[in-house]
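Note that one protein chain is taken out, while the other chains of the complex remain in position.
A, B and C label the chains in the order they appear, each numbered from 1.
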Amino acid sequence: MALLTDKARGVFVISVTPFKDDGSLDLDSLDRVTDFYLSAGADGLTVLGMMGEAPKLTGGESRQVIQRVIARAQGKPVVVGVSSPGLAALTEVSHEAMAQGAAGVMIAPPMNLRTDAQILNYYRQACGFLGTDVPVVLQDFPLATTVQISDELLGRLIDELPQIVMLKHEDWPGLSKISKLREAEKKGRRRISVLCGNGGVFLPEEVARGADGAMTGFGFPEMLVQVTDLASRGDIERAQDIFDAYLPLVRYEQQPGVGLAVRKYVLAKRGAIASAAQRQPGAQLDALAQAEVERLLRRQDKRLKELG
Amino acid sequence: MALLTDKARGVFVISVTPFKDDGSLDLDSLDRVTDFYLSAGADGLTVLGMMGEAPKLTGGESRQVIQRVIARAQGKPVVVGVSSPGLAALTEVSHEAMAQGAAGVMIAPPMNLRTDAQILNYYRQACGFLGTDVPVVLQDFPLATTVQISDELLGRLIDELPQIVMLKHEDWPGLSKISKLREAEKKGRRRISVLCGNGGVFLPEEVARGADGAMTGFGFPEMLVQVTDLASRGDIERAQDIFDAYLPLVRYEQQPGVGLAVRKYVLAKRGAIASAAQRQPGAQLDALAQAEVERLLRRQDKRLKELG
Amino acid sequence: MALLTDKARGVFVISVTPFKDDGSLDLDSLDRVTDFYLSAGADGLTVLGMMGEAPKLTGGESRQVIQRVIARAQGKPVVVGVSSPGLAALTEVSHEAMAQGAAGVMIAPPMNLRTDAQILNYYRQACGFLGTDVPVVLQDFPLATTVQISDELLGRLIDELPQIVMLKHEDWPGLSKISKLREAEKKGRRRISVLCGNGGVFLPEEVARGADGAMTGFGFPEMLVQVTDLASRGDIERAQDIFDAYLPLVRYEQQPGVGLAVRKYVLAKRGAIASAAQRQPGAQLDALAQAEVERLLRRQDKRLKELG
Partner (left out) sequence: MALLTDKARGVFVISVTPFKDDGSLDLDSLDRVTDFYLSAGADGLTVLGMMGEAPKLTGGESRQVIQRVIARAQGKPVVVGVSSPGLAALTEVSHEAMAQGAAGVMIAPPMNLRTDAQILNYYRQACGFLGTDVPVVLQDFPLATTVQISDELLGRLIDELPQIVMLKHEDWPGLSKISKLREAEKKGRRRISVLCGNGGVFLPEEVARGADGAMTGFGFPEMLVQVTDLASRGDIERAQDIFDAYLPLVRYEQQPGVGLAVRKYVLAKRGAIASAAQRQPGAQLDALAQAEVERLLRRQDKRLKELG
């Protein structure tokens, strides 16, 4: 499989990890949801991300997920989340994943990093352990990691570590970060791919500011594909029309903790996975919340029909 | 002026604090924005909240803001944010505010609190310093304070401290917290007022689950009033229609840091304040962001006309 | 090997994990340091603790460490640190360790927990995954984890989860926590073992207040053994004499980050391990710091001789 490059664009869906109701891994549903994402127009997939319940898996299960998705992905690039408290474990899983055909690995900074120097040093060490032939996606998600990467530091990371080919952008607020990055590139810094996260909640603006697409999840990944496509082609009004129709659900799914329960509920309802179960510890979608989601789905359906 | 009680309902707008371009307090604009909020249908006002740039004011300026808004508020209740690292300062400003006619004070927990026992003890001490005749709004906003209040602890606070008459609810996710609170009240716990924050981003669901309204800010406070009113009367579909029309802007305004710049930009554009300036340190709305906001405003206007 | 019980007492040394200068695991040194700890009078050992560089090991290396130390420990109880972001991985390594003869497992709460309810729920789930026959050491170390466990919550954990047989006490400040725990036990709560951490910096006071000993590391573990023994037998003055002689080094070793470099330097100097190397990322002891440690060692030696 081809390696991830700084030319990557479009939508890489952050895949859920399906479980059966008893908490065991559901590999059949993993196949099914892989097909579902690809048929929705995904340009790639990312497994074992934060919304993939990665920390809940054993090492062996992680390997199964990686193998299974790569085998099913019809040659589309698969990025593997390898964030880990320790570099030896991170390196081991990264090398295994690359050997199996992964396109690259995604690394979020550990929660204990604070200063620019600490963060820079961490990525230096991680890249050193991995070797320069492993493409790295830098996940910039301070709401989850508490680690903040300034515009200046981001520039230093890009300048110094060429194997960082992509930014998974979910700083919050972060629109100006995209603009500043693209400006710096116009002035000579090497261009990297920027795919946006945060459930897509700022996707129209992000693509308009120069992002190459999305790397996130949502119960309706076809929205991410359409909005990215329309906004990339400059049709920002139509992109925003589509986006606005889905926005009430995007917003609802963005609730921390509950969000994954909503996403899995929708995916199960749409037949992409057999069960909405999360492995423990995981939030449940209670009856009230289900009713709220169902109401939003009905309204979304109606609004999409109005839009044509 | 009447004291705040557990019967309070409707919309208490979190007032911005207007500044001139040179950073000095703009008391004329403070009058104007007070009128603006009231004409939008506000049932009350809250000054010196987090989005009121309270920590940027000197003690003397804070007193000016309190006096001015109470004098202008046409008898509507004015809640004063008094969160402070120390109880002596908190008590001093609270007693001054109450003497000037405030309806109550709002207290967020200091960032260093962690355990249930620490949080409970803090509110015990704060209420002890204030005296039982000062109505207290408990601000539950973990995204900003990092302090998390569990359902169980919230119950203990309500049980033990009768002067807590209102919850400013902006836990995230927090829909189930409202439902659990209302369930506990049905089983015998005393009922308190629940007004919701977070820029109103879950307002339809919150009111449908039993919240009494909103205590938050937005460039279009009339939306908060209409949605609260419609949802309270059970017309959740119409409430959501109105809400959805404003949601793209609500979402945009919810970006931390940038949000207040958006809100002040809109308020200045609508003539409610003379300048969108924030006192330093404060985010600026650059040209790109202004264009994004303008685009959202045009779309919002169009959508509201479609809805009639 | 016998399981850990609430009767455990004495000193369980937190073992370092020796590496060669090239960063590879040094199993011969692991044998040697195991012998060293036991000959210093250790009543048990704890492997893969925070100061054992656990997160830097791969899964396979962790297994090697566990096996090797248990095989070498002459039947003394070996506790295995299994803290992990996910319960499946935690359970897998715990079951493997117990099958190999570990006496119990040690679990620190994940950094994202805040409320009493979250912490209680986490330990409920962890114990549920492990099964009731796996003895658990609760590591209470807020300086490292940011998770604070109140006296009240500690009581609830002990009451509800009988397999928690030991508290690794390193709350800071935490002397009163020991006293309150022992008081509650006098009033009827089941008694658990309390071994103290924090590099032993409060050991005389801790044992005098009812702790059963220490579970921590230090370049001179014989100090931990002597102080625990003397203080347990009521000879607090002699215990403190010994302690005070080592205190300048204890203090120096307690520096976060640098501390492990000091400890390994001393252990290498004493011949207990071949190299002071840490696996990356790890602090180095530079020439200035080495000179400071050497000066403290000379003074310590002199003072011990004075004491006789």
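For the reader, a short list of remarks on this structure follows.
Please note the rule applied: a contact is a pair of C-beta atoms (placed from the backbone, for glycine too) under 8 Å apart; a residue touches a chain by one contact, two chains touch by 3 or more.
Computed from a predicted structure; not experimentally measured.
Within the complete assembly, C:248 is the residue of C:59, C:155, C:248 or C:281 that touches the hidden chain. Checked against the full complex, the one of B:122, B:172, B:202 or B:265 touching the unshown chain is B:122.
Of the options A:153, A:283 or A:304, the residue whose C-beta touches the omitted chain is A:153. In the full complex, chain B makes contact with the omitted chain through residues 54-59, 61, 84-89, 92, 111, 121-122, 125, 129, 279-281. On the side of chain C, touch with the chain left out of the figure occurs at residues 172-173, 175-176, 179, 201-202, 205, 208-209, 236-237, 240, 243-244, 247-248, 251-252, 255-259, 286, 288-289, 292, 295, 299, 303.
Residue-level contact of chain A with the missing chain is found at 114-118, 142, 146-153.
What we mean here is this: only the chains that are shown with their structure count from here on.
Distance between chain A and chain B, defined via averaged C-alpha coordinates, is recorded as 33 Å. For chain A, the set of residues touching two or more other chains is empty.
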